[in-house]
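If you scroll down you'll find the structure; I have some questions about it.
So, subunit A:
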Amino acid sequence: MKAGSNLEKVLSAGHFALTSELGPPKGNDISVIQKKVDFLRGNVDAVNVTDNQTAIVRMSSIAACSFVIQMGMEPVMQMVCRDRNRIAMQSDIFGATALGIRNIVCLTGDHNMFGNQVNAKNVHDLDSVQLIDMVRNMRDNHTLLGGEDKIEGDINMFIGGAANPFADPFEFRALRAAKKAAAGMDFIQTQCIYDMDRFREWMKMMRDLGVHEKVHILAGITPMKSAGMARYMAKNVSGIIIPEALIDRMAKAPKGPDEGIKICVEQIQELREIEGVHGIHLMAIEWEHMVGRIAEDAGLLPRPQVA
Partner candidate 1 sequence: MIKAEQKPVEEIISYLEPYNKILLSGCGACVTVCHSGGEKEVALLASCLKMARNNGGKNLEIIEMTPARQCEPEFALELAEIIAGVDAVLSLSCGVGVQTLARNFKSAVIIPGVNTVFMGETTAHGIWEERCQACGNCILEKTGGVCPIARCAKQLLNGPCGGSSQGICEIKRDTDCAWQLIYDRLKSLGQLTKLSEMIPAKNWGTESRDKGPRKIVREDLTI
Partner candidate 2 sequence: MFNPKIVAFCCEQSGVPASEMRLGEVADLDLKSVPNLPNLEIRPVPCAGRIETVHLLTALEQGADGVLVFACHEENCQYRRGNIRAKSRLLYAGTMLERIGMEKARLEICNLATNDGVKFSKVLTEKVEQLRKLGPNKFSKISSEVGKE
């Protein structure tokens, strides 16, 4: 065991894992976290807590994760490279592990430009690959970046990273995931999948490189609420590909949200069959109350309890 987190135990025992995501409040109203945790508790193995996602200022991931633990769930702390330098990151990791956080996902971070503080100075002292390497080093070698200073205590983190099979250059995406694996990544959560063919192609490349054996791959899914949402995402969000057929299906459905859930459940079932996929990362942003129903319909409940 690298960190002994619930997520790690579930995956190591060979179960099909399920994680979800929650965005902290745009302020310090903890009830926002409480509400989301209440929807998710028991329905997933761990929940990602985003880090100023889309560069919009929210409560820090580390603080929100700490509340998630108090509220009875296991968090996965997301850490982006956009806002913090290596001093702050290592410092936060000390604090996070002391607070009982045992999962971390290392991300580049959405650019400032998308958020509400567009004039902030971009940090990007490290990139996501270097961050993964740094955390692995802290855990396995007990030193800070640079290798000189010994860390007091154990930094036990289960290290995750992102992968986007729908971004370009496509031929390089699996290689980049392999690079992260070599740097110490333990699990991957992918960008949300709509184009199954392309995802299968990417999984094949991952298997050819042997990455699926070194790293647990969790396939990302976001349920659609409406055809409008689908079109918006396809047009405006970089790195998301939605086949016309799916948008059509949403448009023709009598009740958009219900169809979206149906599609989501079908996707989960399809993804379970793909060799190398060890779980699902369900990003039901602002739709957390649906996670339980989706998990139920997809036959993923009850969640396994691993000692």
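Operating definition for what follows: a residue touches a chain if its C-beta (ideal position, glycine included) is under 8 Å from a C-beta of that chain, and two chains touch if they have at least 3 such contacts; residues count from 1.
Inclusion criterion for the candidates: all candidates are chains of the complex that A comes from, given by their letters.
The shown structure was predicted, so the numbers you read here are calculated from the model rather than taken from an experiment.
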| item | value |
| --- | --- |
| Which of 1 or 2 touches subunit A - same complex, any copy | 1 |
| Subunit A residues within the candidate 1 interface of the complex | 81-82, 86, 108-111, 113, 122, 124-130, 133-134, 145, 162-164, 167-169, 172, 175-176, 178-179, 182-183, 191, 238-239 |
